[in-house]
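Yeah, one chain of the complex is gone here, protein chain that is, but the others are all in their spots.
Showing chain A:
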Amino acid sequence: MGATHLPSTEFDETAADDQLEAEAEAQLGSPAEPMVQLLAPDGTLGTDPVFSAYAEKLDGEKLRGFYADMAKIRRFDVEATALQRQGQLALWVPLTGQEAAQIGSGRASQPQDYIFPTYREHGVALTRNVDLAELLRQFRGVSNGGWNPKDTNFHLYTLVLAAQTPHAVGYAMGIQRDQKAAAAVAADGAQDRPAEPKAAVMVYFGDGASSEGDVHESMVFAASYNAPVVFFCQNNHWAISVPSSVQTRIPLSNRAKGYGFPGIRVDGNDAIAVHAVTEWALEHAREGKGPVLIEAFTYRVGAHTTADDPTKYRESAEETLWRAKDPLDRLEKYLRAQGLADDAFFDQVKADGDELAAYVRKTTYDLETPDIRTAFANTYVEAHPLVAEELAWFEEYSAGFAETPEHNSAEPGSPDPDDAATGVAR
């Protein structure tokens, strides 16, 4: 597998870390492990013995699509951040810097695949045709989800770190069983319809979440049952204020070897390489060859969330270093150099982004506050006496505040408003 070395910020240049690094190197090779990269920061396209074949399938239209998606989601990110600053959202989780990791991987999935995101995968959501305004419901405080995963096979965001990883493996185990059952039916000759396309599951998590036990358990389960699942780790280098060197002493992709399945580190700011690697991994999973771990080596340029202040824990020089590897800039250079896109295209992309931002802003303002009765209705699927009892109390209690004509009337002889409330509110 070909590889290009990029500077690594995984190990700080302190004495203690030097020792750590030396130990890691002695045991496991260089911390700057081989990494798949096709599109360099200067916009030149390299080659890889395995993955160039996948890159070659990408025509100009698809590459322009990657750029348009990345630009659109960055514009969306800016808009959502602004909405948070204006008090319209309780919180926002920015993705700037991670566009290539998300668009490249998301565009490699197929409609029958099922995606489990964490809470920063706005770009992946775009590739799955989730209405981006729906994403903001959660951050606006009008829903704990906001979209129906059945419509797009894009699951709800999960805020408990890594909790979605075993869900992904279980879902993949379900796919295995469904395909086995379908194969048995087909073997009996009882099935007239064309076979369902083979599916896989992709689950996203970050370098911080990689320390959670659920990631370990998920990878054990995935390996044990050879589940068709792709673990997609976006190593953005910071778990809020804690650097990835505290999460791991080796490249995260190396962990896959311990579980017995392939692990690939890819330049997460290279949309072409991310797409190629992910397409390979999903094919691998769909074909029954088992799980794959992809580590997309990228960088969270902004804060963890709008509640965070990165200036308190990292140097601006680091950010500058990574801005030089910007995923949009390098694809733009490539598209221009190859004559695949011109000013008119980039102007149109910008206009589309502004249009999306305006739509998102308006939709956010228009989001209606839900009635708490929907929470009563959705706590359980089946009837539940305690919920029914508490809802009945709430209805009666609420009715006590209802304005009545008597309340509004100052006519002599009207019933005493206090009497109207008596026996209702308690």
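Throughout what follows, a residue touches a chain if its C-beta (ideal position, glycine included) is under 8 Å from a C-beta of that chain, and two chains touch if they have at least 3 such contacts; residues count from 1.
Simple rule for what comes next: contacts and distances are computed from a predicted model.
Engineer: Assuming one chain is omitted from the figure, identify its UniProt name from "ABC transporter permease", "FixH family protein", "3-methyl-2-oxobutanoate dehydrogenase (2-methylpropanoyl-transferring)" or "sulfate adenylyltransferase".
Structural biologist: Checked against "ABC transporter permease", "FixH family protein", "3-methyl-2-oxobutanoate dehydrogenase (2-methylpropanoyl-transferring)" or "sulfate adenylyltransferase": the hidden chain maps to "3-methyl-2-oxobutanoate dehydrogenase (2-methylpropanoyl-transferring)".
Engineer: Among A:Leu58, A:Ile103, A:Ala133 or A:Val169, which residue is in touch with the absent chain?
Structural biologist: Only one listed residue reaches the unshown chain, and that is A:Val169.
Engineer: Which candidate, A:Pro49, A:Gly189 or A:Pro385, sits in contact with the chain we can't see?
Structural biologist: Answer from the full complex: A:Pro385 touches the omitted chain.
Engineer: Decide which residue listed in A:Leu156, A:Leu340, A:Leu367 or A:Leu391 touches the omitted chain of the complex.
Structural biologist: Considering all chains, including the one not shown, the answer is A:Leu156.
Engineer: For the full complex, which residue in A:Ser218, A:Gln234 or A:Thr364 touches the chain that was left out?
Structural biologist: In the complete complex, the chain left out is touched by residue A:Ser218.
Engineer: What residues on chain A make contact with the chain left out of this view?
Structural biologist: Residues of chain A in touch with the missing chain: 143-145, 148-150, 155-156, 158, 160, 163, 165-175, 177-178, 180-181, 213-214, 217-218, 220-221, 224, 374-375, 377-382, 384-386.
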